[in-house]
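Okay, structure first, notes after.
All protein chains but one are shown in place.
Up next, chain A:
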Amino acid sequence: MAEQMSDDDERQQSPPSDLDFTSNKARTCIVTGSVSGHSEFQSLYPDQVLENVLENVLHFLTSRRDRNSASLVCKSWYRVEALTRSELFIGNCYAVSPARATARFTRVRALHLKGRPRFADFNLMPPDWGAHFNPWVLAFAKACPWLEKVYLKRMSVTDDDLATLAESFLGFKELVLVCCDGFGTSGLAIFVSKCRQLKVLDLIESEVSDDETDWISCFPEGESHLESLIFDCVECPINFEALERLVARSPSLKKLRLNRYVSIGQLYRLMVQAPQLTHLGTGSFSPSEVAGQGDQEPDYVTAFAACKSLVCLSGFREIIPDYLPAIYPICASLTSLNFSYANITAEQLKPIISNCHKLQVFWVLDSICDEGLQAVAATCKELRELRVFPVDAREDSDGPVSEVGFQAISEGCRKLQSILYFCQRMTNAAVIAMSRNCPDLVVFRLCIMGRHRPDHVTGEPMDDGFGAIVMNCKKLTRLAVSGLLTDKAFDYIGRYGKLVRTLSVAFAGDSDMALKYVLEGCPQLQKLEIRDSPFGDAALCSGLHHYYNMRFLWMSSCRLTHQGCQQIARAMPRLVVEVIRSADEEEVYDRVQTLYMYRSLEGPRNDAPKFVTIL
């Protein structure tokens, strides 16, 4: 699932990417040997040529980290790099202001912005905290009208922002909204109607209000340039006939992900129109109530067989498993399969998965049980990413998957790079086994759903399992821990997790030492999110040397006090230290409910709601 890739999946080193303190580092670029000592660049002809050469060369530099490094060489390189940067990535929208960004990078074609911290997805923060797209779209509309692509994650976008996007950027081509909110179908309607060059509209895990506007009908008539239309998260009915006509006139359409209001009969009609699809989200994968009135069922198998380029399959939002055999023809070519909404059993999965030899990405529900996971392990030797979600996401439910399936996966899928696994029971032994069997692991996220749950066979904490992961998986950059964990686990992480960039901690640790180990031991740490763990002000202070290297630190329901946070704020002027209360709470307690702090060039933001105090 390309859209789910975070920058942790890129294996690159990471100097600060959203801040540049270049004023201290600019040096004179010595060109002909005659201008040393001058800070101004002389406009001599040979220098002009050099700058042109530089510009042409730097155009080829695509990695943002390489570009950040290049910009630090000297003022000339800084300037040329800024002119040639076409993709601007800002990992925290509050780290830099739109004005500053547009002033430096004037020829940006693509903007990638991230807003809220991830824990906001789990209701750990009141809504309306911030991360508004509005000031960005307005600034870019004025300064960079040639912007073509916008990629937003966890930001608030209004209908008006969508209108601005469509109206101010004439060649606008791609909009991707991941985990965003604040807009509705009316905003979409305006957007699609005015964006004549639109190629990509991807709405992923976003909340879209139903204003009962038929936005699908608002796509302009005539041949469309659409290459990707993803709206599986839109929770309202759509005008199917309009969609069918749209698909019919979109010859370049490669990615289509339908929402659950599209029945399987309707899916058939669309597939017949678009056999060139590479990515398909099947919608509900069940018949509507109206169908089946003695009508002959369409030949779904043939429809799937006709899609010879199909490599990525998802959807199955309200699956009737009887229809699963329809996808048999394409199983052998699938590289990505998302069954994470399909409540199917192991028996229902086996005939499918036994043909998916090329599968690299697999998302599934734990309804398939350990037995289903064993079937996956038996066939999917190319598996790179596995995510197992719980059907019943409660702490005390019976878990259908356990260390048995986990270990089977580790033994069968040796090339595994990324795993997210929800379970109720786990053992250190299985985790250790995975650390040995899957040395390529980059992302390891294990969620034992019961809080403080130990190894269920030995009763010991899960320290050793996670310790083995950081020790043996030398490429690990992202780690999420769970279960009963003592300070020892964090000792291991600090000692061996030298490449870890993102760490998620919940209900773990015994004392400040745990946090100290991590802050002192992990030089690459950029994103640290902690909840309900006994870390206090002293632990917080132990990271002072590192906070400017981090994108953010989140600590909620820990043991921080206002004084402690105040100390940090005073010691580090370029850090914005936000103390967040729950929306109805008055500011009386000394204990800090939530701390969210991040480096920023701009100082305290001016759009903070009243439940946020910036120290």
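Couple of notes before you dig in:
As a working rule, contacts are C-beta pairs under 8 Å (C-beta built on N, C-alpha and C of every residue); 3 or more make two chains touch, one makes a residue touch a chain; residues count from 1.
The definition used in the following text is that contacts and distances are computed from a predicted model.
According to its UniProt record, the chain left out of view corresponds to "Auxin-responsive protein" among "Rhotekin isoform X6", "Auxin-responsive protein", "Proteasome subunit beta" or "Tubulin gamma chain". Note on the undisplayed chain: of the listed residues A:I432, A:L479 or A:L519, the one touching it is A:I432. Of the listed residues A:C447, A:C565 or A:V612, the one in contact with the hidden chain in the full complex is A:C447. Interface note: of A:S209, A:N239, A:S333 or A:N549, the residue touching the hidden chain in the full complex is A:S209. Of the listed residues A:S511, A:Q567 or A:T613, the one in contact with the hidden chain in the full complex is A:S511.
Contact with the chain not shown here comes from a single listed residue; of A:R394, A:H545 or A:K610, that residue is A:R394.
The chain not displayed touches chain A at residues 119, 121-124, 128, 134, 138, 158-160, 163-164, 179, 184, 186, 205, 209-213, 233, 236-237, 261, 286, 289, 317-320, 340-343, 365, 389-396, 422, 425, 427-429, 432-433, 435-436, 447, 449-461, 463-464, 467-468, 471-472, 484, 486-488, 491-492, 506-507, 509-514, 516, 531-534, 536-539, 557-559.
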